[in-house]
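Yeah, one chain of the complex is gone here, protein chain that is, but the others are all in their spots.
Every chain is named by a letter (A, B and C) in the order it is written, and numbering of its residues begins at 1.
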Amino acid sequence: MSGITFAKALNEGLRRAMERDPKVVLMGEDIGRLGGVFRITDGLQKDFGEHRVLDTPLAESGIVGTAVGLAYRGYRPVVEIQFDGFVYPAFDQIVAQVAKLHYRTRGRVVMPLTIRIPFGGGIGSPEHHSEAPEAYFAHTAGLRVVSPSNPQEAFTMIQQAIACPDPVVFFEPKRRYHDTAEVDLDTEPATDPRVLPMGSARVVRPGTDATLVVYGAMVKTALDAAAAAADEGTSIEVIDLRSLAPLDSAALEASVRRTGRLVIAHEAPRTGGLGAEIAATVTERCFDYLEHAPVRVTGFDIPYPPAKSERHHQPDLDRILDGVDRVLGRPNSLSGVPGNVAEAQGGGDDHRA
Amino acid sequence: MSGITFAKALNEGLRRAMERDPKVVLMGEDIGRLGGVFRITDGLQKDFGEHRVLDTPLAESGIVGTAVGLAYRGYRPVVEIQFDGFVYPAFDQIVAQVAKLHYRTRGRVVMPLTIRIPFGGGIGSPEHHSEAPEAYFAHTAGLRVVSPSNPQEAFTMIQQAIACPDPVVFFEPKRRYHDTAEVDLDTEPATDPRVLPMGSARVVRPGTDATLVVYGAMVKTALDAAAAAADEGTSIEVIDLRSLAPLDSAALEASVRRTGRLVIAHEAPRTGGLGAEIAATVTERCFDYLEHAPVRVTGFDIPYPPAKSERHHQPDLDRILDGVDRVLGRPNSLSGVPGNVAEAQGGGDDHRA
Amino acid sequence: MSLLDSTPPAPGSDDDVLRLIGPTGERTASPDLDPWVSDVDDAALVRLLTDMAVVRRVDLEATALQRQGQVGLWPPLLGQEAAQIGSARALRTDDFIFPSYRETGVAYCRGVDMLEVLRLWRGAALSGWDPMEFGMGTAQIVIGAQTLHAAGYALGTRLDGSDAATITYFGDGATSQGDVNEAMVFAASFQAPVLFFCQNNHWAISEPVRVQAHAPLAGRAAGFGIPSVRVDGNDVLACLAATRRALDRVRSGSGPAFIEAVTYRMGPHTTADDPTRYRDPNELDLWKARDPLARVEAYLVSRGHDPEELRAQLQRAADEVAARLRREVVRLPDPGPLDLFEHVYAAPHEQLERERREYALYLAQFEDQAQFGDQAQFGDQARTGDDARTGKNPDGGPGAPGGAAPSAAHGTEVAR
Partner (left out) sequence: MSLLDSTPPAPGSDDDVLRLIGPTGERTASPDLDPWVSDVDDAALVRLLTDMAVVRRVDLEATALQRQGQVGLWPPLLGQEAAQIGSARALRTDDFIFPSYRETGVAYCRGVDMLEVLRLWRGAALSGWDPMEFGMGTAQIVIGAQTLHAAGYALGTRLDGSDAATITYFGDGATSQGDVNEAMVFAASFQAPVLFFCQNNHWAISEPVRVQAHAPLAGRAAGFGIPSVRVDGNDVLACLAATRRALDRVRSGSGPAFIEAVTYRMGPHTTADDPTRYRDPNELDLWKARDPLARVEAYLVSRGHDPEELRAQLQRAADEVAARLRREVVRLPDPGPLDLFEHVYAAPHEQLERERREYALYLAQFEDQAQFGDQAQFGDQARTGDDARTGKNPDGGPGAPGGAAPSAAHGTEVAR
């Protein structure tokens, strides 16, 4: 046990994976000598050599496409995309090759790639450095999509992702890189019963009045919100999704059946974001348990705005609590406004026949 | 009035747009001499010249990226992506440039591009020729996404898309290219009051028991399903979405408030597909009017399968009617199966407190 | 280095190519290439010619099967036999190949059952043979994507300390794709032992090569620091020699190499294409006179081989493969409905398991009268008996989802 940062926990997880399996190679821009712009791969090239940690030319499609070739050859490439906004040049290789090759070849070619993407805003960066593109990948059959929310799970989940025989898009909440926590570095993710499977959600705070579903950087915000709500006498159950695709719908279902209310918060734009899928899935499975329509608290349907505006775009504690008020039918930002459509949402009379 | 194919209607619409505005240029692979692999641009190079209809090198990012430059110069490029599965190499230019330039430059640079994409399956093609990638674009702020479902609207909507000052991703249901209908070629989309705005949904068949939301090729399937249901005494309201982003949520809301039940059908994979957004939005707005959770009838969460399997993947009349049965609480494919989660869906007791 | 003011040679011309056997069968000397085929005697040349004759026949057979509805679509290799056979016969079995979709001849040299090639085009599967068994990736339809895989695989062999080479096939059109250029960047950067083999067949569907490039494609590689050569792609001996030479360099650790095989697509792009819409018939005649098979025949005849006997021998070899293909293609099994869900993931996936279960339940409704699977006509057995509701597949194809190949036979009005 030791107090280490989220970034260092990832670094240690990568180190374990490389020690365990000589076929694990890391690839990316600036990940070698520099250790990556976020220093996630710090020291790994020095310790494992230039043949295990490769600084690549500046081309994301090239990085992912050559990683595919390495996988054909029996390697387990771990690719770093420098920032969320730079994954799009690799989109074709990810969507048309990485995701589909196992299916295309009826299982003869495995694609155990891990694609690491620092994602999300809140660090005051220029354009393209703060995006939340996870929904694109969650919609892509053949991929798995996960996101750890704390140092301990950063350490274990990166190892699980690398060990997984399927391609995993691994979203790292970059604004949590400097968060520090005690991390059990001795745990063996594959055998330790305390380590959750990669595909499972986790109740990070139990509660009874409403279920709040979040992932990545938003988990801490949600926990803060739940703590604030508790002071006001509201009991919020916070679920850290962890696996964005597939969803652990059983866990969501179990919680919402108890609370009857669902709020989802994410940084990505609302339309077609993960919140839509979660709301639709939970509604399908828990319709008769729902007291109110699921509420989404999300980034707006806009390109990521300039740094000076980002706090308006990103859901924060206040906006999440406003969403909780909405799902609980309490006074909220949209109540009492005549003619506002939100008035008709959930809290009103039951019009059922 | 004359009976023409969907393909020809598009061709005529493009012709009108080119006649109206000399800044309209068409770009794409094989669209010149050949007239495109689907012949949508047939004859246009001959009539307008090689300077208005450009055969481009084989590179989708290049096509869209140069179209962006043409837009800077005051042109209105209409880009053809040869097949749905080949849009991904252009994803970065579409998502990071086309969608964001107007925002980035605070309105100083307009991007009136139209990106035409033949989409969807059902024509027995090899891999990458039958995909339904619309959700990726609907999730992308800055884009508009539309899809016509019949020759008349193919003719008018392509003109509206080209006239629109925003970038429009224009999905053409390729399996309907050979459908024939009477088309009023004299209508002026901009001024004719009978022509619906590009962003509006349309009730293509009124009904009272359930609302069935579809778009593109699925509209015809849905109408067939509704006709079959009518024979059985069930009245289905079919809505042709037309605009996939933004959604005409007022139209959806109005319908579901009347019917109390919603089924959405699309070819794209279920997870994170448009069905999720529609279900979530309608649930938010009509929760108290809903008799049952919205039901999604979609492609499975798999890569597009081989031609000999595609009919299993694509929702057809029977699967849509099964979904209607589900939303109506009637016996359906999932009823009576002990332990099946679907049992708990909607039709059961009301567990509300 | 200073500004070049000269016009570069046209990218489609074949004047400056390396050649050993000319169009009329004349053997020309080439100090660059000759040493690499000194072992190729007449018997070996007959074997190369036989390979070409067989794959030409497979190709024609597949085109015929497409017309008969047994295959949904077919991309002919007609005219490109020499480029494919010559290069593929230069490979070792532990070399690895990343092809595009037209490399029937390469697959043949690799020992792949020609039925496996048809499996994809019949629409019965997304790919045929096992890449790991034959050291050859399955057909790549996304233009250029496979070249990056080749660069990566080659990097892997280098990391492994192996002297196996990787070769990737792609067309003239593909050279415009970012991926192909990035593949050259990565291969050069990592000094990966990969051979880029470009079949410049002069056309990318309807677009002549001059739409893609105003300079010879081989020169492209030089710009990336990759040595390259233009070879007569209709000369099987020159292709063999050039590929052997390039592979030798690649294996020796000197990094990637590039071959532009100048050839010609004598047929349509695919069976769905109509080249008369865009192609001057005179051009085809020009290239017919450069036929890759005829020249080897002429050469062998000039060496004393009996033309009748030679032709008969080729015919026999081709007949045999063609007959088997015709016989067996109908037996290629269709996928069962639940095969949809197989192999999407290597590990269990909850959401997909649910979809599979639910679809099985859906299909089970129709089970009373028939098993789903190959013979299922489940449309006929829906509960209501209402035809409009069930019997007919409303979207065009015949109602039998697992039946013969109706879907694959559609869509042929369009080129793709």
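As a convention for this text, contacts are C-beta pairs under 8 Å (C-beta built on N, C-alpha and C of every residue); 3 or more make two chains touch, one makes a residue touch a chain.
Just so you know, these numbers come straight off a predicted model, no measurement behind them.
Asker: Among the chains present, which touch the one that was left out?
Answerer: Its contacts among the visible chains are A, B, C.
Asker: Of C:211, C:238 or C:332, which one is in contact with the hidden chain?
Answerer: Only one listed residue reaches the unshown chain, and that is C:211.
Asker: Out of C:20, C:62, C:141 or C:188, which touches the unshown chain?
Answerer: Checking each option in C:20, C:62, C:141 or C:188, the one touching the absent chain turns out to be C:188.
Asker: Quick one: which of C:57, C:230 or C:265 touches the chain that's been left out?
Answerer: C:230
Asker: Looking at the full complex, which residue from A:48, A:72, A:86 or A:215 touches the chain that isn't shown here?
Answerer: Considering the complete complex, A:86 is the one touching the chain left out.
Asker: Considering the whole complex rather than only what is displayed, give the residues of chain A touching the chain that is not shown.
Answerer: Its contact residues with the unshown chain are 29-30, 32-35, 37-39, 55-59, 61-62, 82-83, 85-86, 89, 122-129, 175, 178, 217, 220-221, 224-225, 227-229, 231-232, 270-271, 300-303, 305-314, 316-319, 321-322, 333-334, 337, 340-342.
Asker: For chain B, which positions touch the chain that isn't shown here?
Answerer: 25, 51, 54, 56-57, 59, 61-62, 64-75, 89, 92-93, 96-97, 100, 102-110, 112, 141-142, 144, 164-166, 199, 245-250
Asker: Extract the touching residues of chain C with respect to the undisplayed chain.
Answerer: So the residues of chain C touching the missing chain come out as 1-5, 8, 16, 18, 32, 175-179, 181-182, 185, 188-189, 191, 211-216, 218-225, 227-230, 245-246, 249, 255, 257.
Everything that follows uses one rule, which is that only the chains that are shown with their structure count from here on.
Asker: By mean C-alpha position, what chain is farthest away from chain B?
Answerer: Of all the other chains, the one whose centre lies farthest from chain B is C.
Asker: Hey, which chain is the most central one here, using CA centres?
Answerer: Chain closest to the assembly's C-alpha mean: B.
Asker: So which bits of chain B are touching at least two other chains?
Answerer: If we look for residues of chain B contacting two or more partner chains, we find 61, 85, 89, 127-128, 271, 300-303, 341.
Asker: Hey, what residues on chain C touch two or more of the other chains?
Answerer: Residues 125-126, 142, 178-179, 344, 351-352.
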